[in-house]
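Take this structure first; my questions come after.
All protein chains of the complex are present and in place, except for one that has been dropped.
Every chain is named by a letter (A and B) in the order it is written, and numbering of its residues begins at 1.
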Amino acid sequence: MSAYWIYFAIFFPIFAGVLLILAPVKKRNTMLVIAEAITIITAIVAWMLIINPPATGVVLFKFVDKYTISFKIDGMSRVFGALISSLWPLATLYATEYMEHEASDKTLKEKTFFGMYVITFGVTMAIAFADNLLAMYCFYEMLTLVTIPLILFTLSDAAIAATRKYIVYSLGGAAFAFISLIFLMAYGDTIQFTLGGVIHGEIPDGRENVLRLVYVFAFFGFGVKAALWPVNSWLPQAGVAPTPVTALLHAVAVVKSGAFAIIRLIYYCFGTEFLRGTWAQYLTMGVAIFTVVYGCSMAVKERHIKRRLAYSTISNLSYILLGATMMTPLGMTGALTHMVFHGVMKIGSFFCAGAVIAKAHKNYVYELEGMAKRMPKVFVIFTVCALSLMGVPGLCGFFSKWQLAKAGVESGMTMGYIGVGAILISALLTAIYMMQMVLRAYFPVEETEGEKCDPSWRMLVPLTLFALACILLGVFNAPVVAFLEKIAGGLI
Amino acid sequence: MRDFVQNFPLFSIILCLVSSSASSLLKGKAAKWVNTVLICVVGAMSLTLTFYCLAHGSFTYTMGHVPAPWGNEVRGGVLEGAMGTFFCLIMLLSMTGGRKKLLEEVEDTKQNLYYILVNLMLCSLIALVYTNDLFTAYVFVEINTISACGLIMIRQNGRTIEAAVRYMIMSLLGSGLFLVGICLLYDITGHLLMSNIKESVQALVESGQYGEPLLIAIAFMMMGLAIKSALFPFHAWLPDAYGYSTISSAAILSSLVSKGYIFLLIKIIYRVIGFEVVRESLLLNVTFVFAGLGIIFGSISAMREDDIRRMVSFSSVAQIGYIYLGISLGTQVGMVAAVFQILSHAATKSMLFISAIGLTDASNTSRKFKDLTGSAYRNKIAGMGFAAGALSMVGIPLFSGFISKLLFMQAAVANYGKMLPTMIVLAISTILNAIYFMKTVVRIYSPERDLYKGREGFKVIHTREQIEYTCTVILFIALNVALGLCSEPILELIGKGLEMFA
Partner (left out) sequence: MDTMFTLYQFNDRLALSYKIDRISIIFLTAAVILFACAGVYSCYYMKGKEHMKRYWIFFVGVLCIISLMACSANFFTFYVNYELMTLVSSPLVMHEQTKEARLAGFKYLIYSFFGAYFVLFGFYVLNKYCVDLTFTEGGRLDMTLVSGHEGIVLLAVFFMVIGFGVKAGMWPLHSWLTTAHPIAVSPASAVLSGVIVKAGVIGVIRAIFYLVGADFVKGTWVQYTWLILILLTILMGSTLAYFEKELKKRLAYSTISQVAYILFGLAMFNTTAYEGALMQFLAHAFAKCALFMIAGVFIILTGSKNVESLRGIGKKYPVLLWMFTICSLSMVGIPPTGGFLAKWYLIVGSLDTGRPNFDWAGPVFLLISALLTAGYLFTIVMRGFFPGEDYVDDGREKVKLPLTVYIPIGVLMLLCVLVGIIPNLFMGGGM
């Protein structure tokens, strides 16, 4: 396939989204159909690129000096690209029904929402396909900007406060990550992504520690989007955004961009040879381990459903970071596996929560008494996602934890074992906070009132597909993991 | 026999002086046209000069055939020409952007007075750019001060008079120190022409004589110029001066006046004292610390402001800190970064001021944030301009601010000792900028939903009512994006210019 399709996959949704916002489309249904069509077309093109990747990349333009904005499809691009391309059309479909509940005179216009939603797709695709750190960084900043109207949507005081926090944290984090870009420009052979890292030349004495410090800066900098402790507090607050935003962006696109960036940083920029066994690795691994436990502990205490799931995301993202900081091919495989599997599980959970919010107007855990009778299909799907998150064997969550634990045990490091322990503690806490919701829904202590209010096909079809994915990715995890192992081994 | 082009610097200065005198006789409207034509002509001349020097190298132009070291000299080079062009461009855009407000805020009889002052200002800026004589530089510094005061005061109310007085006092203090420095230097070296002084200074340094006086002379000159260009902690006059004067003045003052002094400082470092000598003197460490503090404190003060124009003014303090940071790194790369930041900041800051006035106009001329909610929807073009300026300040790729940041960081990497503080200060500054700028952007873009219902003055301003203004803002945005995307040729230009600067 020609490499110029990459431009299509990235810029078509961006420009089409801009047109959608500016064009005077009067009827709501027309606008929804257009938005969905844009995402489907982009997803098809992206999948074609992923299945049949072009051999070379494309250079968009020369930025400064010898640094370019360029794109290429390598193994990592294919994984992340596949994840977002599969989920975005489904999420847009879900949003077409969900936004009826959220939009009103007091909020931003729905047209703006869907336009920006589609533009974000393009920007995230650019991050996935970026071929060097500069390109990825530029689109990373763009991602922050294009998601601002999405969080701001409801225009409530809480939304405005959440948006401000999000902006400051994201831009601030990117500023620290920027430092690493500069250093890699100075000390690396190139800033193009190369498995094994780009630091090979002679580094003057003493500067090695500075470089490691810079890596730590970048880890925390990109870690803002990846909801690492202590820069995670923007994420639960962003739960005020409409569910399609919290689900797709804050469970899949934005936060996974952060994790993706960190994997690129460790394996394709600095290189594991340079970092493994140093204080920088231990520090970053330690923070990831702490976040794993911290996120789940906060989730147990939280009563608001979407915020609880947000804390769960914080914890699960650090699973990915834990795998990444092990700095072995097995660790990378585990990280990528969880990145894909968790995306599916979490978006399913969030969308179920969104269905409950939209159809039954229940926001808190204690309001879920007996809801399973009113929304049976939704809660079946929610239970599947919950069991998968907990790591019940057979579903995909067990297998991503399996890969991570395998990496931890094989690494031989004490910290690796502690990491495995942290994952298990987190799994137990996950069991607590997820099963609490499931049990309340299925075994109410008093009879509940209310008619059946399952959502229509526009929300149910995506939900069912996510639940199916949890099961199928579990049953057929072997080929998926094999593919990811090939990426980690540098074969694709 | 010299080429015709080599006369251009002198022509520019004379033309400005003549225009300002002529404007005293003309009515407001005529004066306006004279001013506009003048800026365009001077700009064109500088542009031609730049291309000429790219081809032929820099040249020295003795005035009146009186040779050095007794005569006066003007020097033309790539950097000078580029600066001259750029200053003219910004001045033109600032004038067109603030035209409407000027007509509203200044009395009819005083309109031509304003244009006289602007012409004088242009004259002094051009002179500072091209001059090769230290005392001439001082003379034009004073002219600059006076016209700047006039520009502040032209809008007569209590606030501006107070601001102008404060500015005058601080400025004269700065000028005074500068003069003392010049005198000391003259004492030690016996010359006033820059190139001659440099030879003497080098001889002195080699022989080891007059070490301390030399140091003190340099320090005084630097401090004097630092005061005038609002380096921390000498920035107190800035927010009032920029905050309360009429908008063209604010734009010109923030973008051009301080930059003129900084350019003079760079010239002195390269051409009078010599880069090596300054670097060895460790004076740069002092400016480094002040620059860093200025960045942080400027941003913190901006965060606490309630008034949009004062907020933008405080942000200037931080941006000037960036420029001094670049200079203090003491490397060629640092200087390139500093010069680029001059260009970038000039373009961005005037855009921010011009856009801010558009927003306040749509909000009953109130400058408080609580009245500015949703103003981007009332004055669309102003909102876009402000947003673009804000994004540039934060350093989003695509805009000039990003290139600035990139250059500063790259310069910092090369300098081991100052590397980490620079990087951390820059990162923190980005965060702080993000806080107050993005907060404002969110506010102006949040629809206001009947917040101001029934209050007068909150009207929608359509594009057709402000065509000149709209064009200005669009050009500003284009300039910013051009600097952001096509920085490569500009950086080459600056690099070449610096090489032939000394």
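FYI, a residue touches a chain if its C-beta (ideal position, glycine included) is under 8 Å from a C-beta of that chain, and two chains touch if they have at least 3 such contacts.
Here the structure is a predicted model, which is why all the values come from computation and not from measurement.
The shown chains contacted by the absent chain are A, with contact judged over the whole complex. Only one of A:Leu22, A:Ala161 or A:Val475 touches the absent chain when the whole complex is considered: A:Val475.
Of the listed residues A:Phe15, A:Trp47, A:Phe290 or A:Tyr417, the one in contact with the hidden chain in the full complex is A:Tyr417. Here the missing chain is touched by one residue of A:Val58, A:Met345 or A:Met390, and it is A:Met390.
Touch with the chain that is not drawn comes from one residue among A:Ala158, A:Ala431 or A:Ile492, which is A:Ala431. Against the chain not displayed here, chain A makes contact via residues 387, 390-394, 399, 402, 405-406, 408-410, 417, 420-421, 424-425, 427-428, 431-432, 435-436, 439-440, 442-445, 474-475, 477-478, 481.
Here is the rule we go by: only the chains that are shown with their structure count from here on.
Chain B contributes residues 391, 394-398, 403, 405-406, 409-410, 412-414, 416, 419-420, 423, 426-428, 430-431, 434-435, 438-439, 442, 446-447, 449, 485, 487-488, 491 to its touches with chain A in the complex. The residues of chain A lying in touch with chain B in their complex are 61-65, 105-106, 108, 137-138, 141-142, 145, 148, 152, 155, 160, 163-164, 167-168, 171-172, 174-176, 178-179, 182-183, 185-186, 207, 210, 213, 217.
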